[in-house]
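Complex shown without one protein chain; remaining protein chains in place.
For reference, chains read A, B and C in written order, and residue numbers begin at 1 within each chain.
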Amino acid sequence: MPQLIPFFFLNQLFYGFLTLFILLILVSKIILPYILKLNIVRSIIVKF
Amino acid sequence: MQLVLAGKYIGAGIATVGLLGAGIGIAIVFAALINGTSRNPGIKDTIFPYAILGFALSEATGLFCMMNAFLLLYGV
Amino acid sequence: MLTYIRSPLDQFDISIFIGLNSPICDLSALDFTTFSLYTLIVLITIILIYNISLDRKLIIGSNLLLTIESTMDTIINMVKGQIGGKAYGYYVPLIYTLFIFILIANLIGMIPYNFAIAASLIFIISLSFSLWLGFTILGFYIHKFEYFSLLVPVGTPIALLPLLVLIELLSYSARAISLGLRLAANTLSGHLLMGILGGLVKTLMSLNIFSFILGFIPLAGIFCIVILEFAIACIQAYVFTILTSSYIKDSVYLH
């Protein structure tokens, strides 16, 4: 099984967790607030 | 050495019997979905995600044993 | 030099592109391999998708923004349905990153001759193990010793308690492995299935002209299997996130 070759265990974990951490920062600080702001603006516009 | 090889292949062959359970599980899940929608078509939207979740979970348990079959064939 | 694909598992081989070595410490964890290349590709595709769709200053946004908003609404409604209460908003970013990462990784892995990130057992099982450690620590942090009441189902007779607590402890600790193994086993066996069947039909169709014509029937079967694999790629991403959110619900609101 090429997945169980021990030389790449830490390598997979390092790059996997690094990507997930970067994605977590991106989503929580940039993407979700943008969509939230969009929804707020839409709900306000509908009232006019 | 040949005995080990033969044992490995026999083990891998027997390991795929577990997929029988997965097939029955998936059939039961979708039979329940069809019964539910036929009795009350309005509820289709709410129970469809649960049917997909049931399908995925029962297929996953079946694939655990297929995983063992491949582990026996190629890993050990 | 024609490389023969001997075993269908060769599609998951990891080769080192840039090997970092330093006399002081062992830097083998940081060298650039196919796995890190594909995590980079997944990261860049996600950033590009959001960069293209979020930059338009219009309120309505493009169709791409429509797809992103629909996936986001499904995830947010799912998390609201699962975790409920007031504190579900805290965990939406974590669950949304898991969903979008696994979905894009699975879909990129589905392209022929690409490396499937989710098929690497070690990374996915250690990811689910770290999530399991995470929400266990979270549970202990919130409900100090009351957290063990999670192992006692509601309304069990006292006589049955020791047996039931053992069973619940087993099922609680099995979550660490089964959550990750489910996704990894599905992706791995899906790709193996397609690899093996593709090889079979290739040899069948390259025999002679009649078997070439006859070969289109199994080819149609393989086409349906590929469609099934696309559906499984999306379903497994959704199942991983819905189970993670229900486990977080167990640790935040005990029963």
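Operating definition for what follows: a contact is a pair of C-beta atoms (placed from the backbone, for glycine too) under 8 Å apart; a residue touches a chain by one contact, two chains touch by 3 or more.
Throughout what follows, contacts and distances are computed from a predicted model.
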Hidden subunit of the complex - UniProt protein name among "Ribosomal RNA-processing protein 42", "General transcription and DNA repair factor IIH subunit TFB5", "Proteasome subunit alpha type-3" or "DEBR0S4_03312g1_1": "DEBR0S4_03312g1_1"
Chains in view that touch the one left out, judged over the entire complex: A, C
Residue of C:Asp10, C:Asp26, C:Asp73 or C:Glu146 touching the missing chain in the full complex: C:Asp26
Contacting the left-out chain in the complete assembly, out of C:Phe17, C:Tyr90 or C:Phe230: C:Tyr90
Interface residues of chain A (partner: the chain not displayed): 5-7, 9-10, 13-14, 17, 24-26, 28-30, 33-34
Where the unshown chain meets chain C, residue by residue: 16, 19, 21, 23, 26, 28-29, 47, 50-51, 54-55, 90-91, 93-94, 122, 126, 129-138, 141
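Going forward, only the chains that are shown with their structure count from here on.
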Higher-contact pair (C-beta pairs counted), B-C versus A-C: A-C
Distance from chain C to chain B - Cα centre to Cα centre, in angstrom: 18
Approximate Å spacing (C-alpha centroids) for the pair chain A, chain C: 14
Per-residue multi-chain contacts in chain A, two or more chains: 1, 4
Residue numbers of chain C (touch at least two other chains): 9, 188
Chain C partner contacts - residues on chain A that touch it in the complex: 1-5, 7-20, 22-24, 26-28, 30-32, 34-35, 38, 41-42, 45
Chain C residues within the chain A interface of the complex: 9-10, 12-14, 28-31, 33, 35-36, 39-40, 42-43, 46-47, 50, 54, 59, 61, 68-69, 72, 92-94, 96-98, 100-101, 117, 119-123, 126-127, 130, 188
Touch list for chain B against partner chain C, complex: 52-53, 55-57, 59-60, 63-64, 66-67, 70, 74
